[in-house]
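To start, the structure under review is shown below, and the notes come after it.
Only a part of the assembly is drawn; its chains keep their places, and the rest are absent.
Chain naming follows the written order as A, B and C, and within any one chain the residues start at number 1.
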Amino acid sequence: MSDAPFALETDALSFAYPDGFVALSDIAFRVRSGEFVAMLASNGSGKTTLIKVLAGLLSAQKGSTRINGRELRDYPQTELYQLVGLVFQNPNDQLFGATVAEDVAFGPRNLGLPETEVRRRVAEALRAVGAEELGERAIHHLSFGQQKRVAIAGVLAMQPPILILDEPTAGLDPAGEHSMLHLLGTLNRKMGITIVLATHSVDTLPLFADRIYLLNQGRVLKEGSPEEVFRDQELIERASLRLPHVSRLLSELKRLDGVPINGLPLTLREAREQLLSLIPDELIVEVKAS
Amino acid sequence: MSLLSELFSDLFARQDNALARIDPRTKLIVALSILAAVIYSPTPVFPLAIVIACVAVTVAIGLPCRLIALRLIAPMGIAGVLLVLQSMFSGSTPLWKFPAFGFDLTFTREGWHTGCLMAARVVGGVSVMLLLSSVTPAHRVFLALRSLGISKTWVEIAMLMYRYTFVLLDLTADVTEAQRVRLGYSNLRRGISSAGVVGGVVVLRAIDQAVRTNEAMRVRGYKGEIPLGLLPPLAWRDAWIITGSAFVLSGILISLEVLFR
Amino acid sequence: MNIKKSIFIFLLMPLALPSTAQAMHISEGILPTQWALLWYAVAIPFVAWGLRDLRIKSAREPFFKPMVGLIGAAVFVISCMPIPVPMAGSCSHPCGTGMASILIGPAMTVLVSSIALLLQALFLSHGGLTTLGGNIVSMGIVGSLAGWSIFRLTRRLGLPAWGSAFLAGMLSDWATYAATSLELASALHGTGSMPKLLTAIGISFLPTQLPLGIFEGIVTAGVYCFIAARRPSLLECLGVERKRCACELCECEPKTGGVQ
């Protein structure tokens, strides 16, 4: 696996906007095929810019971008967008069809597929995001969460092996956020789609992401598994972020109160196990079987 | 603004009923023939019958009466003005004469008749459109127009305009409200300058949106052509509906011609 | 002609204002068949002109289609903004064609307003299918040509941009109404004399139309100034102001940076 080319790979990438603002500098970003990678950064750190560069919407002044080992600029457009699907932050940008089915069919139709195949792909994409029943609804009658799902379906219908999402959970309530991440997890694990997402919400991420790129002001501060990235608290704070709440609790217990905690649990389950091992058995009361 | 999005929304056209299930081309052709018959009719009786029929059907499929009234009130006003205008400005046989503001007003018989006819045509025509738009979502009307030979580019732009009108209507409502809570409409002068700002915000946002929509379209393979869906082929039933209504309409028109001319 | 009658109508019209304010578009069913067809025949070549223009431009730069669609939607929304008519205590709305023709030129404006008029006919009971041709002529063609040519002309004469925008908005509004009155009068005069009816219609529109035109001028100028203050580069990109950067439309817009 390690000598297969990266699904996405950038080297010493730098990008400046026409007004001179350097939004990305010296970015090395690598995603293996089948991975679930998150870019974690505060507002204005360049997540959207990096995503647009990766999808070929902006072209970097310096550095190179390779997709499956081949230079981005060597791809013809059609081939590129069958490889890389991009989901924008605001569903309004992306949903330009009159109805859900029309919109989802936009991509497949542009590929020149026959109408029966287009229908099949639309149905399949809507099923994958759990929006089968929305087919004939008008976009402007959908709720925000539904719009986000349909936007993903529109990209999935092109069956790209790589899916890039800009803040897929922004604006969703906790239940919506959880089901969105769950959906992405399923796409990643069941359908083998490589997923790259940008976000600044730290709490739910460690459950899903294989690897995290911590960005700040257009630079990669750190890269690694969630445990590795969150271990360096100072760095996290420098990026205007924070630890997940649970980790913060345990880290304070460890740092300020001297409770001996191994490593840094990031998820609820880990935290629970660590704490249980610390609390003496005689304090624990019997739990009623329920 | 909310009134507008309510009027404009095709919420009800998306409900399922017998009329909504008919192919949009068929509905469009039948509606156009009825419209033609309405403006061709030599007597107000036929347009008025169409009004009653259309309004009855719209009520039956569950359109709120308030909405129907909203849609019909302006055309009714126009019909009224037409009636007055025609009665006073054409024809010669005096029908009524009454003094007002110190001078005589004459309503003529011929004018009154043509006025009634025109008024009936206005309300008749509008109620046909009311019924059509309450059983056919806009994008299906566009697709029908496309398959009846309207230019594809026109239909593409129409679809985009229709979709983004709602986004911009929401924006307009938000900006207007934000101005209102900061007293942007507390007198006429401020109101006018605030309205200019709303217009400016809407245009700017439209341009930004166009840039972003273009990007989103490009990553889904857009190269200058927006592909359109196809309507299913016409069924026998549609042929029956079209010929049947053509038959009935011409029958009605011929008998009206014989009876009233 | 009977002056007194005209005066009376002058007095009567404000009472019927909610409807005259809407009479900017000729309502469904008013035009007799032959007139309806005639105006369609006049309108179609202009719409075709717009379509051809758009097809050529969007083949060169795909960005044009979403751009025209969005500006069309914006102008449509602005044309739906209620305006308080001070004299009548009622509301009307601007046409928006003057502004559209400043921003995207007369050809596209005709195209966009034909769509807007169809939407209004279908969903707002405002104008109609049989009178669509007539409305495209008065609002789309006359309005946009008037607005565009006045803006260009006065700019060349050295008027400040806001002044040109004001005049373009106001005069395109008035031109639209004049054309509408002409269309109405020619179709409706029946046995009476057409000039007489034209005068009557014209006069009856005056009390609302004069202020509405001025209002439209102010809103057009307001929109123009707002864009000029906030994002002057956009006006250059749209070709409204003289370009200082020699680049195609979307490349000028910083958001898309270096489009390939």
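Here, a contact is a pair of C-beta atoms (placed from the backbone, for glycine too) under 8 Å apart; a residue touches a chain by one contact, two chains touch by 3 or more.
Everything numeric in this text was worked out from a predicted model, so none of it was measured.
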Whole-complex copy numbers (one chain of each kind is displayed here): A x2, B x1, C x1
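To be clear about the criterion, only the chains that are shown with their structure count from here on.
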Top-ranked pair of chains - ranking by C-beta pairs in contact: B-C
Chain B and chain C, separation of their C-alpha mean positions in angstrom: 18
Overlap residues in chain B, where contacts from two or more other chains coincide: 10, 138, 159-160, 162-164, 167, 209, 212-213, 215, 217-218, 222-223, 226
Residue numbers of chain C (touch at least two other chains): 66, 256
Complex contacts: residues of chain B adjacent to chain C: 1, 4, 7-8, 10, 31-32, 35-36, 38-40, 47, 71-78, 80-82, 84-86, 88-91, 100-101, 103, 105, 110, 114, 118, 121-126, 128-130, 132-133, 138, 141, 151, 153-154, 156-165, 167-169, 172, 188, 191-193, 195-215, 217-218, 222-224, 226
Of chain A, residues touching chain B in the complex: 52, 55, 57, 77-78, 81, 84-86, 88, 90, 92-99, 101-102, 105-107, 109-111, 115, 136-141, 154-155, 158
Partner chain A, residues of chain B touching it in the complex: 9-11, 14, 137-139, 142, 159-160, 162-164, 166-167, 209, 212-213, 215-223, 225-227, 229-230
